[in-house]
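A short write-up of the structure that comes next.
Excluded from the complex is one protein chain; the other protein chains are retained at their positions.
And now, chain A:
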Amino acid sequence: MPMSPRKRAQAFRGVQYGILVLAVAAVAFFADWEKFGNAFFNFDAMGTQFPGIITTALVNTIIYTGLGFALGLALGLVLALMKLSSVAPYRWIATVYIEFFRGVPALLVFIALGFGVPLAFQIQFDTYSTAAIALGLVGSGYIAETLRAGIQAVPKGQVEAARSLGMSQSRAMVTVVIPQAFRIILPPLTNELILLTKDSSLIYILGLLDTQYELAKFGREGMNATNSMSPILLAGACYLLITVPLGYLSRYLERRAGRKRDEGLEVTA
């Protein structure tokens, strides 16, 4: 006798749980926990990483990311406004820029900026500036698209109302559109910040002094020094220390923006 749809769904849920249990059991039985534990969970090796991994590496990662994000935000805003410009060449330039920096691996941008630009123009930025500019360039393409979408998501009626009250186009933008776009943009912008945090691990390619180490580099140096994988695992945990709270912040902001939108729905109809 064929199963009813609800019986079938129930059986299928049972199968899913079964697969999960089998997978966990396989990992538990077949992995060599002793070797793995020695390599990755060597707490002595981890201990040697303190306090540098916090006071140098974590702090540097935050600085690089923060500088890059600030620059990316400024550049991204200019690009977003260019993309919305009524002057066609501005739109073209912004489009080409965004497509380029969104499409090219971040590592190439670091190499170009760290080695290409100094060779071509005989100028040498210090490491923090290079890192900030490179991360800013990488982030700005994504950020520009996020900002543009956010600005366009503000209903046209808002601008019309502002203009009908005698506000100029730019006054309406600053007073009415951008504050409302900001609420829409905040959650995706937090995601950009998380991506940029991880991209900051590529800074090692510039060649860093040990006071300039960020988390990934610091972890790998620790690996070499202790002959154990444990320091890199610790570095990974430190990334989570930054990104997990940001993720929660993003979801919180998303919920808040979503609630606003739901309540506002009938208004824009």
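The criterion applied here is as follows: a contact is a pair of C-beta atoms (placed from the backbone, for glycine too) under 8 Å apart; a residue touches a chain by one contact, two chains touch by 3 or more; residues count from 1.
Please note the rule applied: contacts and distances are computed from a predicted model.
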So one subunit is absent here. Using its UniProt record, which name fits best from "ABC-type polar-amino-acid transporter", "NADH-quinone oxidoreductase subunit K", "Acetyl-coenzyme A carboxylase carboxyl transferase subunit beta" or "Sarcosine oxidase subunit delta"?
"ABC-type polar-amino-acid transporter"
Given that one chain is not shown, which residue among A:Gln10, A:Ser85, A:Ser168 or A:Asn227 touches it?
A:Ser168
Chain not shown: contacting residue from A:Gln158, A:Asn191 or A:Thr226:
A:Gln158
Which residue of A:Gln152, A:Gln180 or A:Thr226 touches the chain not shown here
A:Gln180
Mind pulling the chain A residues that touch the left-out chain?
155, 157-158, 160-168, 171, 175-176, 179-180, 183, 260, 263-264, 266-269
